[in-house]
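One chain of protein is taken out of this complex; the other chains stay put.
Just so it is clear, A and B label the chains in written order, and each chain counts residues from 1 on its own.
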Amino acid sequence: MNLFEVRIHGRGGQGVLSAAEMLSVAVFLEGNFAQAIPNFGSERMGAPVRAYCRFSDREIRSREPVIEPNALIIQDATLINQAETFAGISDDAWVLINSSRDLEELGIERYIRNISPARICVVDATGLARKHIGKPIPNAGLLGGFAAITGLLKFESVEQAIMQKFSGPVGKGNVKAALEAYSQLVASAEHASA
Amino acid sequence: MPSQPGKPSQVEGSIAIAHAIAACRPEVICAYPITPQTHIVEALARMARLEQLGNCQYVNVESEFAALSVCIGASASGSRAYTATSSQGLLFMAEAVYNTSGMRLPVVMTIGNRAIGGPINIWNDQSDSMALRDAGWIQLHAENNQEAADLHIQAFRLAEQVNLPVMVCVDGFLLTHAFEQITLTDQEKTDAFLPPFEPIQALNIEEPMSIGAMVGPEAFMEVRYLNASQFDESLEPIQSISEEFAALFGRSSGGLFEHYHSEAAQTVVIALGSVNGTIKDVVDNLRDEGASIGSIKISAYRPFPAAQLREALSQAERVIVVEKSFFSGIGGPLFNDVVRSLENSGIAHYSVIGGLGGRAILKKSLIEIFRNGMEESLEPLSFIDLDQKVITRELLRQRAGSHGK
Partner (left out) sequence: MTTSTVEFHQTGDLTAGNRLQDEQQASRQSTQQRFNSLTAGHRACQGCGEALGARFAIDKVMELTGDRAFVVNATGCLEVFTTPFPESSWNVPWLHSLFGNAPAVATGVAAALRAQGKSDIRVVAQGGDGSTVDIGFGALSGMFERNDDVLYFCYDNEAYMNTGVQRSGATPPMARTATTPIAGANPGNPFGQGKNMPLIAMAHGIPYVATATISHLRDLEAKVAKAMEIRGARYIHIHVPCPLGWGSEPADTVKLARLAAESGLFPLFEAEHGEVTDSSKIRRQVPVEEYLKLQRRYAHLFGKSADAEGIAAIQKIADTNIRRFKLLREEE
């Protein structure tokens, strides 16, 4: 597996860091190396937060931010109108956005002009989270979606990563949210070749 | 958390450090919370509550000054003691930092490297541990979280062998809050490596003694000289303990410094801490293009391995020192140490300052800087990704006497 870099955008309190953590655990469980690093300020809830997760079959030594993400996960759609959110994405990047609206309604054409439409996906992860865990924390759903659209992770790895982080009913609920997102997107997304 | 000691796990750096500390069987842990060290001490507090730390006493205090003071009292009473801090907290306990080394107490302290204010800044750079580099503590720096965890185990062993306190420096956020693959230490090997603490002196009933007397002009110089000479002699055990660790645990960390393609390279980059990982990637890229470049990661910053470094650089034509601290008047402290060790060697030297206050150090920026260095078109002092437009504009404004308007 070549180096694959993910950048996750969201706001404080939405579980952006946990998303990066769980993603890195899922990758680890499949026998690869993963590194997740947060990037935040000292404010608590609501401020923009990002996390970087990169993985590879080789040890990862560098700790620079993810400048050219192979995948972008946007946990909070209110961040989509900021140019930095989309900075550096390569033309074959995946973009996964958490929103209850359609892609057209989001109005982000200018940022994703060069990207294949098949690689840009929207999922209402917050809705799924409300449904399955009663809280608007979309990270698990987005991980399920990520696994589906990139094909880089087995769903079982995502499930295990979630259960390692969250025990009991919260863990199970998160897994359900992830599974529903996964099912929604696996059908419609283009898979990466290995 | 299903992570097994002795096997690789995917954990946060702070958790791995906490696990390593626990395995070292401290008797007193006392720390005051400060970003970015918090996850370490929170994890230890939890372990203490769950009675996973044996007889260890976890004490919550009202300031960093109190935290290190508690460790002073504990260590002077014959107990293995640990604390952790960063930045402002390290400065707040500065008096106690000198007191600890002056009294030869083998306390181990994690520094989650963070910029010193003012202005206030919570992100990573190394100005904090640099500010106290001359306080008589041994200073070790970690490149990645495996090393961060492992260095703490070596630190206790080293401290108690040479009777000097040890700071283990771990880049804030980049290491403390990073999740990566780490093999958590196992208790059996740690116990084999780190015997129980046997203090050279401690408060005790059988032989009452006064510790911390006032030393006047008639004896102070000798005390200082002896402390300094013992400090210098710790270079050897730093290396030998690192080798012993590698032999027992099967993985390398610490020591004085590590070569990365630098034994025969014309250009050698020198740095401390996690930026070495990024530098190694860049070195590989440039070597693929045929460049004669390598890097040296300095693990033991204090005492500074001057003679050893000079010897290691005997084939080099130039060194580029990359560091994350910069002080008015002296510039880069690591650069100053390297230059001194290369006196009269004819080796050219460049000071590169980056990452201050948490500004990211990018591979592409380093590539450009190293290329310039190899072509000798690099300034003697340069800054990575400094916004020159802002600087120029602000200086003009100040000179015109209108700053603040």
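Things to note:
Assume a contact is a pair of C-beta atoms (placed from the backbone, for glycine too) under 8 Å apart; a residue touches a chain by one contact, two chains touch by 3 or more.
What you are looking at is a predicted structure, and each value in this text was computed from that prediction instead of being measured.
With respect to the full assembly, the chain omitted from this view is in touch with B. Interface note for the absent chain: among B:28, B:111 or B:256, the touching residue is B:28. Looking at B:50, B:214 or B:400, the residue that reaches the missing chain in the full complex is B:214. For the chain missing from the display, the contacting residue among B:5, B:78 or B:237 is B:78, taking the whole complex into account.
Hidden from this view is one chain, which touches chain B at 27-28, 30, 55-57, 59-63, 65-67, 69-79, 81, 95-96, 99, 103, 203-205, 208-216, 219.
Everything that follows uses one rule, which is that only the chains that are shown with their structure count from here on.
The centroid of the Cα atoms in chain A and the matching centroid in chain B are 34 Å apart. Across the interface of their complex, chain B is touched by residues 17, 20-21, 24-25, 28-29, 33-39, 41-42, 59-65, 67, 164 of chain A.
Those residues of chain B lying in contact with chain A across their complex are 1-2, 8-10, 12, 35, 122, 144, 171, 173-174, 177-181, 274-278, 280-281, 360-364.
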